[in-house]
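Shown here: the complex without one of its protein chains, the others still in place.
Residue numbering begins at 1 within each chain, and the chains themselves are lettered A and B in the order written.
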Amino acid sequence: MSYFRTRIEAIGGAVLGTSRAALELWLVYVGTIAGIVRGFSRRHGGRGRPKGELVRQLHAIGNRSLVFIIVTLGFIGMVMTYQACLQLGRVTGDYSQVGSQFLRLLISDFGPTLSGMMLATRVGAGIAAEIGSMKVTEQIDALRMSGVLPIDYLIVPRFIACVVMTLMLTVLGSMVMYAAGGLTAQYSFGVNPSTFYDLSFVRGRHLVLFVVKALAYGAAIPVVAGFCGLRARGSSEGVGWATTAAVIGSSFAVIVLDFIISAVALFLADGDL
Amino acid sequence: MSAYIEFRNVAKAFSGKAVLRGMNLAIDKGEVMFIIGTSGVGKSVTIKHLIGLLRIDAGEIWFDGARVDQLPERSLAPLRKRIGMVFQSSTLFDSMTLAENVALPLRKHGKLSHKDALVEARKRLAQVYMDDYADRFPAELSDGMRKRAAIARTLALAPDVVLFDEPTTGLDPVSARRVDRLIRELADTLGVTAVVVSHDPPSIFGIADRVAFLYQGIVHVVATPDALRASADPIVQQFITGQSSGPMETPGF
Partner (left out) sequence: MIGEKTIANIGGGAVSIAQHVGGIVVLTGQVLRALIPPRIDGRELVKNLHKMGNRSVPIVALTALFAGGLMMLQSGPFVKKLGATGLAGWAAGYAVLREIGPILIALMFSGRVGANNTAELSTMTVTEQLDGLRALAIDPVKFLVVPRVIAMMVMLVALTVIGDLVALVGATVVGSALLEIDASTMYHSFADNLKPYDFLHGISKSVAFGAAIAMSSCYFGVTVRGGAVGVGRAVNAAVVAAAVSIMLLDFFITYLAG
């Protein structure tokens, strides 16, 4: 009997711990939104937020992820098209639909999600590492003591920058994927570019999905990563754990959000995607 | 007669800044030699060179009649078994208990089985009065205890020489004196040659046989503690009496 008791206690503990973490995460999110609202209502940035911070974050997140996104998404685009053409060749031998279907999937799912996963890794780790080392070297406490809310100062600029940049990078990454896919289809399977680059199947709902997902991921990553960073404890070890947790947390958040948004969209569109 | 350990004209620079500039030092077998000087003058750097954790830019290092500064990494194992080092941060492995920590070199080099190594490890820990804590993890112990356990681990391979990098820095006075006593015991009863980097006066004047004062990249003076205290050299006097102003140039201040 005691065997079961320890098991149940362990599960109970895990559930409690997760719930508490989820609640704190939600509070960070709410706090971030509140911080943004506060920022707007006090016209020039609010107390403590340096004016250049937002620009610096835009640069840090956007510029420095550019090459990474182009390279990774380019390669994925090539691979996916290759696999699809390979399989189609086995089954029907008809490549006329590849381009249009690829584009549909790209816009409604893979473009935002793959960009999101890549950014979750790169940006999530970066944010958690920065904020984590600040927490561990007591700079966050120093901020609090000079009357500045860490959320205002640290997370809000990153949040805004990340949402904006994720959308922009997703657009760019998707274009790269599309181009790479077309090149692969052309050079490996002889598919005519004009056949591949066929936009006729794209509908408004796909574009809506694209934007919704990109924005959702862009919002989730900094909140999760910032949350993990703020929770860092100890010394260098703590920073390591915080960064690890941020990468997993943001990646997982992207996947779960993708699933939820896709399922809801499917439901709303009555199975017609 | 050449000394047991000898540094001849050793030079080392980091990123263009010269730290050691033609340093000479001879250490005799069985003695407790202290290397002292201000922070950043190159004390830790000096002893790290002896076991190849750092490489010198110029000069020679001799140990027991053989030249050792040119040995490739692969061939350093025999040297490192004869010269052990106790680091400033104790460097015990966090994921192992004290007994497992001390047992590690015994397993790897003494070819003992895991069980036998643990038995031996407890004996070594007893030598430094730490056997009661053999099954604890380093994180659970105070700095002084960790330091003693680290010494036990270094002694596991029965080295001829032990290097100590600031063994008493950061310890409370009682723990510090315990560590001093241990070092003295090693030299007196086991014949171990101890090279101690320190700037702790009670240690220096408590247990050192000789003291080498490192200043501006060379060994400014080597003398017994008493001779040092009686020295007329103004630079030595400033360091010993701990004055903030005087003829000494301290970089960065």
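Just so it is clear, contacts are C-beta pairs under 8 Å (C-beta built on N, C-alpha and C of every residue); 3 or more make two chains touch, one makes a residue touch a chain.
Being a predicted model, the structure only gives us computed values, none of them experimental.
Chemist: Write down which of A:8, A:23 or A:79 is the residue touching the left-out chain.
Modeler: In the complete complex, the chain left out is touched by residue A:79.
Chemist: Would you indicate which residue among B:29, B:67 or B:109 is in contact with the undisplayed chain?
Modeler: Among B:29, B:67 or B:109, only B:109 touches the chain that is not shown.
Chemist: Of the residues B:9, B:24 or B:91, I need the one that contacts the missing chain.
Modeler: Answering carefully, the residue with contact to the hidden chain is B:91.
Chemist: Under the stated touch rule, tell me which residues of chain A contact the chain that is not displayed.
Modeler: Output for chain A: 67-68, 71-72, 75-76, 78-80, 82-83, 86-87, 101, 105, 108-109, 117-118, 121-122, 125-126, 128-130, 132-133, 136-137, 235-244, 247-248, 251-252, 255-256, 258-259, 262-263, 266-267, 271-273.
Chemist: Touching the hidden chain in the full complex, which residues of chain B are there? Just list them.
Modeler: Where chain B meets the chain not shown: residues 48, 51-53, 76-78, 80-81, 84-85, 87-89, 91-95, 104-105, 108-109, 114, 153-154, 157.
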